[in-house]
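What you see is the complex with one protein chain gone and the rest in place.
This part shows chain A:
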Amino acid sequence: MQIFKNFYEKYINSKKVAPYIFVSPFILVFLVFYLYPIISTVIMSFQEIGFGEAKFIGLANYKKLFNVHYKNALLTSTNYTFWTILILVPLPIILAVFLNSDKTKFTNFFRSSIFMPALTSVIVAGMFFRYAFGEQASTLANSIIGIFGLEPITWLQNYIPAMIALVVLCVWRWLGVNIIYFLSGLQSIPEEIYEAADIDGANSWDKFKYITIPSLKPVIIYVITISVFGGYKMFAESYAYWQTATPNDIGMTIVSYIYQTGFNNFNMGFASAIGITLLLIVLVVNIIQLNIFGLFKKEEQ
């Protein structure tokens, strides 16, 4: 017993070891479910894979990337990411400011109802949106544009309407989550700063521009970073609208392309190669974006 006690005191309960024990669940999960798959994806991207057989074929899978479908998928994903960020940063900030204001009534009701969509499954929501964006004149989307005297649109078979449908679904789903981020950012701004501004005679717009936005900068950077990930890895929304066959690739994202190549056409090697390029693209985009915001600059004195 004494030996065990010593062992416990000396190693497990020591300041050097204990932290490692606490992080070990994460490390284990990371090794088994992230690092191992990443390594085998890299290996598979150089292989041709059949049933129980794998043959190294050098860079052949990467050479296949120069095709029109990959270009279309890359464009769709980039477009989607761009538009979602363009909407899902300013809009939630404005709504969060209103929800944070003392003058707004029923704030709790609005907060929860805006957050609600984030809790639904994409597929269920997607079914609803799939029918809302149907092509008859009587569908929800066509009735709305009908009010403005526009002709019914075949939403899901044209590039721009399809992109609108994707972005609308995304905004509907993620608006509430982003509002929560910005609300918590707003609540951490000290009241005294606004009071001081009031004394100096600043109006509401000045306060928003010179106090609120600069104070929210870390939250904005965070939201943009996760939106870049989210935008490029988007799959479920596209699947909900078109399943696997998107006419002329109009709604095919990079992840849909991976799915189609890997599972529908059983070309695991090529699918892995696309996956590796996706990883690199997201890395590069995020590094550029963080650089622009000056996150890597040393603190200026």
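Heads up, the rule we're going with is that a contact is a pair of C-beta atoms (placed from the backbone, for glycine too) under 8 Å apart; a residue touches a chain by one contact, two chains touch by 3 or more; residues count from 1.
The rule we apply is simple: contacts and distances are computed from a predicted model.
Enquirer: Which of the following names does UniProt give to the chain that is not shown: "Stage V sporulation protein D", "Succinate dehydrogenase flavoprotein subunit", "Glutamyl-tRNA(Gln) amidotransferase subunit A" or "L-arabinose-binding protein"?
Expert: "L-arabinose-binding protein"
Enquirer: Among A:6, A:120, A:265 or A:291, which one touches the chain that has been omitted from the display?
Expert: A:265
Enquirer: For the full complex, which residue in A:78, A:157, A:225 or A:289 touches the chain that was left out?
Expert: For the chain that is not drawn, the touching residue is A:157.
Enquirer: Among A:14, A:187, A:243 or A:291, which one is in touch with the chain left out?
Expert: Only one of A:14, A:187, A:243 or A:291 touches the chain omitted from view, namely A:243.
Enquirer: Which residue, A:37, A:50, A:90 or A:190, contacts the hidden chain when the whole complex is considered?
Expert: A:50
Enquirer: For chain A, which positions touch the chain that isn't shown here?
Expert: Residues of chain A in contact with the hidden chain: 49-53, 64, 67, 131, 134-136, 156-157, 243-249, 260, 263-266, 268.
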